[in-house]
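Just passing along the structure, written as structure tokens.
For this view, one protein chain was removed and the others were kept in their places.
Chain nomenclature is as follows: A, B and C, assigned in order of appearance, with residue numbering initiated at 1 for each chain independently.
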Amino acid sequence: MSFRYPFVVSMASVDAAGVLFYPELFRHAHDAYEAMMDEVGFPLSTILAHGQWRLPIVHAEADIERPLAQGEHLVVEIAIASLSAHSFQVGYVFRGADSRRRARALTVHVVMDPQSGKALPVPRGLRDALESLHHSD
Amino acid sequence: MSFRYPFVVSMASVDAAGVLFYPELFRHAHDAYEAMMDEVGFPLSTILAHGQWRLPIVHAEADIERPLAQGEHLVVEIAIASLSAHSFQVGYVFRGADSRRRARALTVHVVMDPQSGKALPVPRGLRDALESLHHSD
Amino acid sequence: MSFRYPFVVSMASVDAAGVLFYPELFRHAHDAYEAMMDEVGFPLSTILAHGQWRLPIVHAEADIERPLAQGEHLVVEIAIASLSAHSFQVGYVFRGADSRRRARALTVHVVMDPQSGKALPVPRGLRDALESLHHSD
Partner (left out) sequence: MSFRYPFVVSMASVDAAGVLFYPELFRHAHDAYEAMMDEVGFPLSTILAHGQWRLPIVHAEADIERPLAQGEHLVVEIAIASLSAHSFQVGYVFRGADSRRRARALTVHVVMDPQSGKALPVPRGLRDALESLHHSD
């Protein structure tokens, strides 16, 4: 029910204390989201090229439970946390090599008409694709 | 009561749709926070070099109300949103050239002993410094 | 003859040793280049929206003479290092608060037709605009 995305905390992502700089947590979350969208058949580059709608992120949040150090191998477990007529939420759990949770994040996505900037309903095909990664706990 | 930090949405910060990539919103928020900490006499580089405590960010969130486009001139208004014995919250409002609010963010900071990883109370000097940027609306 | 762009080495730009992570040197160089292009009347967002040509960077290089530490205030001095029929080079000198040179960089820009991917001559208007920041030392 969830998609897994591994990454290493590299020098590019840490601050002067040697731990993950929090905006980089969101960057890795987004990389995981892109990989998930590829997996379900809706690559972001195709959505953008197609041009009929976009999926702007209107809210993002994260809790960092323990600092993530340079060199650590992490996995992002990503799933659809909620799915409604006009938006969906993506949930992310970051786990260390010992499988313990280290951080979590959530993003809220809406569907937008790129011409008018107006909200649109979640297209049927996308809805079906996301449903496969939807869990309700 | 608040500190202002101007920036331009540059190519480095946008996605393929030409709008601010949301992790970059947090990066700019952090740049504003660093400038504020300099202003109140607690530069992050000094805190780190001093080595007695650190200020990890344990929670971050943002709402993006309207997409921010490449080339836009923005201002971050930053203030202390709350201040308690063991943590403080920093609030950020992003405004466009017309002064309208475009996005907002919040970060929660705790004080940590870098040796033990244990929580510490907010040091008195820091507390007094942050008080000057504290508002309660 | 040159354009000046100030910036502070913030947490977002440093590595675990507390010094500028070198890809971030190029990011700041690009921010300076964008500010310069705005100044001479060719904002990158306008070039992209206009859609007749793009200015891809085909070569970039930098020398870091002394590490740049978190919290340092720097200035990028940027100028057109060369200007030919089909390309131009932008030169960057990074100076510390004491005006001493700390790093330098160079980028090579060509003009490209976005449809065909073919090279184009430097448009006359752009050429004239860049000429004002061209020096030959």
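Everything that follows uses one rule, which is that a residue touches a chain if its C-beta (ideal position, glycine included) is under 8 Å from a C-beta of that chain, and two chains touch if they have at least 3 such contacts.
These numbers come from a predicted model, not from an experiment.
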Given that one chain is not shown, which residue among B:14, B:74, B:108 or B:133 touches it?
B:14
Name every residue on subunit C in touch with the hidden partner chain.
16-17, 19, 21-24, 26-27, 30, 44-45, 48, 54, 56-67, 107, 114, 117
List the subunit B residues touching the unshown chain?
11-12, 14-18, 21, 23, 70
Tell me which stretches of subunit A touch the chain missing from the display.
8, 10-12, 18, 27, 30-31, 34-35, 38, 43-46, 48, 69-71
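Simple rule for what comes next: only the chains that are shown with their structure count from here on.
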Nearest to the mean of all protein Cα atoms is the Cα centre of chain B
Mind checking the centre-to-centre distance between subunit B and subunit C? Centres are C-alpha means, answer in whole Å.
28
Of all residues in subunit C, which are in touch with two or more distinct other chains?
11-12, 18, 70
